[in-house]
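Each remark here refers to the structure printed beneath this line.
Here the complex is missing one protein chain, while the rest keep their positions.
Coming up: chain A.
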Amino acid sequence: MSIPLFHVLILAGILFAMGLACTIAWRANVIMMLIGIEIMLNAVMLTLVGGSAQWGSADGQIFSLMLMALTSSEVSLALAMVVYLHRRKQSVDTDDFTSMKG
């Protein structure tokens, strides 16, 4: 294994920043915000797998598997919510959902 952990961490950091940028820039669109969250979670998984490779133990990989299960349940709930909101207002624009505004 000739890949430095440092470079893996740099890649994960840049990926996380790109996911965060996606979530912030597309804040008017629910679907693209969810995609940004997916990118961030993948960056975290890359960090965990890199740590697992550095110390030669399975714990990081197990945690990334847990993270994957968490992500799939999060996405299923969030997309069900998107379908529900679209049925109510015919839109996925976050600016249209202001009914809780005082």
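In this section, a residue touches a chain if its C-beta (ideal position, glycine included) is under 8 Å from a C-beta of that chain, and two chains touch if they have at least 3 such contacts; residues count from 1.
We take it that contacts and distances are computed from a predicted model.
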Per UniProt record, missing subunit out of "ABC-type transport system substrate-binding protein", "Succinate dehydrogenase/fumarate reductase iron-sulfur subunit", "Multicomponent Na+:H+ antiporter subunit F" or "NADH-quinone oxidoreductase subunit J" is "NADH-quinone oxidoreductase subunit J"
Residue positions on chain A contacting the omitted chain are 1-8, 10-11, 13-22, 24-29, 31-32, 34-36, 38-39, 42, 45-46, 49-50, 52-54, 56-59, 61-62, 64-66, 68-77, 79-84, 86, 92-93
